[in-house]
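Right, I'll just put the structure down here and ask away after.
As you look at this complex, bear in mind that one protein chain is not there, while each of the others sits in place.
When the chains are written out, they are named A and B in that same order, and each has its own residue count from 1.
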Amino acid sequence: MNKQDKNPGNNRENLIKLENAGLTAEEQQLFCDAVPVPYEPYSLEFVERFHNWIRANSLWVLAFGTGCGAIELNPLMTSRFDANRFGVMMRPTPRQASVLIVAGYSSVKTLKRIIRSYEQMQGPKFVIGLGICTINGGMYYDSYNTINCLDRYIPVDLYITGCMPRPEALLAGFMELKRKIKAGECDGANRYVKDFDWYKANQKKVIKKWDMPDYNW
Amino acid sequence: MFDLKRYSEAELESGKFTKLWHGPQHPGITGNMSLELTLSGDDVVECKTHVGYLHRGFEKLMERRTYIQNFPVVCRIAVPEPTFNEYMYAAAVEELAGIEVPERAEWLRCLNLEMMRLASFLMWLGGACGSFGMSTVYQWTVTHRDYMLDLFEEMTGARIYHMYISPGGVRAPLPDGFSERALSVMNGIEKLLYEIERVALNNHIFKMRSQDLGIIDPEMVDPYGIVGPNARACGFKRDVRKDAPYLVYDQLDFEVITADKSDAYTRTLVRYQEMHQCISLIRQMLEQMPTKGSFHADLPNVLHWKIPAGQTYVKSECTRGEYGYFLVSDGSEYLRRVTIRGPSYTHAIAVMEKLVVGVNIADVAGLMVSLHTYPPEIER
Partner (left out) sequence: MGYAGLQLVNTMFMQELCERMTRQFDCDQVMHQKDDLSFLRVDRDRLESALMYLKTHEGFVHLSFVTVIDYIEDGFFRLNYMLYNYDKATNIGVQVDITRENPSMHSIHHLWAQGWTYQRELKEMYGIDFPGSPRVDEEFVLEGWDGIPPMLREFDTAKFCEDRFAKRDGRESQDIKQTMRDNLYPERGES
């Protein structure tokens, strides 16, 4: 946050406050109404590269089985495929996690929880969409309760296709995610901040019962 | 034990209670559902179950697809045991259309179902021990489940969604040398089970936490429609495999396993014994199975399938109890209505909301796993 004050282009006074229209008056007092700010890379390139290297080697996954893809995360995390050797491990709360795996189809009701979990995660944060149903709806393309393109609602850094993707595919996906992070290509969180209004409009178009703050800090 | 009677309705507003959402984002294998708990200190006073996080509207989607298009869809309903869905759908269609299934296909189906049951129980046992703090057992069982998945891959070509049991038979016979490999995996799992009995089921901490947790009263069983191991643990000899034998279960030798008190520990024990039973059934089947003959009935062109009008209800015993499909056909290429009856429907909602009252918050996940609830079969 200190970097914010140094940067004149990102003046805090000029920022708009979030409406939080879905909350009651009492709840509006409780929740933060500031809009999110983008992450600014370090001015020295090698420092940023060093940080990216660190980020790539401790990918902590949020243990949120959002759909049926969660069944292949169990073999992945246990002794046979053992993703721990790549620095991938499960964390129980969003505050400790840096990777959100959306495991398969997400119904509208779950999407709300996905958004909430994603926004509560601390940066740097990355999203993996698992399975064909996160990409274009897959088998549930005509279902009235599942979304079709995940990246219209939260920024997705990497997709792993298949129904269901095998643990080997997941490992390959994690390797690819690492490569992208090291190369500095994973800017999902920044995209989310930049196109915040677009994402929010998309989310509110689908989620009709919006009784949470507009941004969950 | 917590005394609920001391609190009246009005006091819920008094600020002495905490409202806590248990799930849907929750580590552990309780699945994507949530419990809205009202707590007094550490004890649950009231609980409301919220489901629907995995609702895909399968019953609607299946009305829009032809009979053969539904075949790859149904297995997606329940991810730990897709085979039961495949079998139920195939059985319902065959019954309405009057298709005779060859005997060899029945054996192969039965083998597939029992293997699925064992794999699902392995996953469950790991989760049950994990939710009481024994993650080591979880590591073991998931790994051995993976060896089962290898067998499935060999048998059907896929790890999770097999799409093996199609209306009319099965898709493929067993590959060469399958039984030897299957038997060696079974031996490994049997060894593992004795190990788990030593490490977990006789563990003092596990016993302390799970004994007397969430006792199902035998009088609850009928009004709440409790089925499967949960009902068998309180002494009811009820098993669809025995009551109304399907496939080749009447040619196999097994007994219904019962116990006399349905608490979390006994339910675990009953399922543990059923895993041994599964292994014995798989061994029997591999021994008795016919190795020659056709494995799929001759069917007309799938593009022109029209099932005669009618309605039927078929059921089987899945790991959690009675699992059934109610299929209505109106004589066209599309089915009229399908209802999927899963045992979690009552276990996770009505039963859970009753049992969880008075339980310590730390044991809620353990109780939920001990009921073996699985959300997708509630909401489909």
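Criterion: contacts are C-beta pairs under 8 Å (C-beta built on N, C-alpha and C of every residue); 3 or more make two chains touch, one makes a residue touch a chain.
Since we're looking at a predicted model, the values are computed, not measured.
Visitor: Consider the whole complex, including the chain that is not shown, and state which of A:M89, A:V108 or A:A169 touches that chain.
Guide: Within the whole complex, the residue contacting the unshown chain is A:V108.
Visitor: Of the residues B:K207, B:K261, B:R283 or B:R336, which one touches the chain left out of the display?
Guide: Hidden-chain contact among the options goes to B:R336.
Visitor: In the complete assembly, which of A:P38, A:P92, A:G123 or A:G137 touches the absent chain?
Guide: The one listed residue touching the chain not shown is A:G137.
Visitor: What chain A residues would touch the chain not displayed?
Guide: Touch set of chain A with respect to the missing chain: 108-109, 112, 135-137, 141-149, 152, 202, 205-210.
Visitor: Contacts of chain B with the missing chain: which residues?
Guide: Touch with the absent chain occurs at residues 51-52, 55, 57, 59-61, 64, 66, 69, 95, 220, 222-225, 227, 236, 238, 243-245, 250, 301-303, 310-313, 315, 322, 324, 326, 328, 336-337, 339, 341, 345-346, 349-351, 378-379.
The rule is short, and it goes like this: only the chains that are shown with their structure count from here on.
Visitor: Taking each chain's centre as the mean of its CA atoms, how far is chain A from chain B in angstrom?
Guide: Here the centre of chain B sits 32 Å away from the centre of chain A.
Visitor: Spell out the residues on chain B that touch chain A in their complex, using ranges where they run on.
Guide: By the definition above, chain B touches chain A via 24-27, 29, 31-32, 52-57, 60-61, 64, 72-73, 76, 79-80, 123, 138-139, 142-143, 145-146, 149, 159-161, 376.
Visitor: Write out the stretch or stretches of chain A touching chain B in their complex.
Guide: The contact residues of chain A facing chain B are 62-68, 70-72, 74-75, 78-80, 90, 92, 94, 105, 107, 109-110, 113, 117, 139-140, 142-146, 163-164, 166.
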